[in-house]
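For this view, one protein chain was removed and the others were kept in their places.
Entry: chain A
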Amino acid sequence: MKPVFETTGTCLNIKLPQELDHPASELIRRESDRIMGKIYIRTICFDFGDTEFMDSSGVGLIMGRYRALGMRSGCMKACHVSGYIEKLLRLSGVSRFLEVEKTEPETQMEGRSV
């Protein structure tokens, strides 16, 4: 399953794949770099709804996107986070700057494809 990228205003929504490992993270890093070079992005929202597996490559992806957005507070969000993913986010310390939401906000339901 491929990741899906959508933008709503200056927010980039990334629907993460089932397995967020090294090859998947590489692909998302490249694609989000491409989008961020084309459109002004202020916030990134990661949707973990379909994600069953993650390792430190996924953590590196989140850290790298945070750096790319200038490490501003509130620039990184995560939704539909399961217990296991939450454990990894907490353990790695990224939950300090990643706002974790249990449900996806309404505004992010209608996005346009990029």
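Definition applied: a contact is a pair of C-beta atoms (placed from the backbone, for glycine too) under 8 Å apart; a residue touches a chain by one contact, two chains touch by 3 or more; residues count from 1.
Everything that follows uses one rule, which is that contacts and distances are computed from a predicted model.
A.B. asks: Refer to UniProt and select, among "NitT/TauT family transport system ATP-binding protein", "Pyruvate ferredoxin oxidoreductase", "Anti-sigma F factor" or "CheC-like family protein", the name of the complex member that is left out.
C.D. replies: Record says "Anti-sigma F factor".
A.B. asks: For the chain that's not shown, point to the residue among A:Met1, A:Ile39, A:Met71 or A:Leu91 touching it.
C.D. replies: Result: among the candidates, A:Leu91 touches the missing chain.
A.B. asks: Would you mind spotting which of A:Leu16, A:Ile44 or A:Leu61 touches the chain that isn't drawn?
C.D. replies: A:Leu61
A.B. asks: In the whole complex, what residues of chain A lie against the chain that is missing from view?
C.D. replies: The missing chain touches chain A at positions 19, 21-23, 25-26, 29, 53-57, 59-61, 63-64, 84, 88, 91-92.
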